[in-house]
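A single protein chain has been omitted; all remaining protein chains appear in their positions.
Our next item is chain A:
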């Protein structure tokens, strides 16, 4: 770097650039926050879905699964599982775990009651209604 490019020039670029782009980011965040409801007009965040989200979180579902592509990569994507498998399959699956097939990846039994299973399904239904800009590429997630 040339001698005319001094440390204080570099420092000014750092402070100026950081503040400038952070302010733009804040502006975009306000815009996104305001746009999320209309962008996701089909997503029904019901009371049951809110309760289901708590179940999702407190069973550490994201420790194995992805939800809209985020989480862990050990088990299937669940953002669209409501569409892929349907509510009854999901509930039946949860009740049947673990499979105990030797060598096969195992999912714990969470002992959810029927009301909790309904809430969890409501949350997964809500997740599947989020406008993900057509992600994933196909139903397999």
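FYI, a contact is a pair of C-beta atoms (placed from the backbone, for glycine too) under 8 Å apart; a residue touches a chain by one contact, two chains touch by 3 or more; residues count from 1.
Quick note on the criterion: contacts and distances are computed from a predicted model.
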Options "Dihydroorotase", "Nitric oxide reductase subunit B", "SufE family protein" or "Carbon-monoxide dehydrogenase large subunit": UniProt name of the undisplayed chain: "Nitric oxide reductase subunit B"
Touching residues (missing chain, whole complex) on chain A: 1, 5-7, 10-11, 13-14, 17-18, 21-22, 24-25, 28-29, 31-33, 35-36, 39-40, 43, 45, 50, 53-54, 56-64, 66-77, 98, 100-108, 110, 126-127, 130-133, 135-141
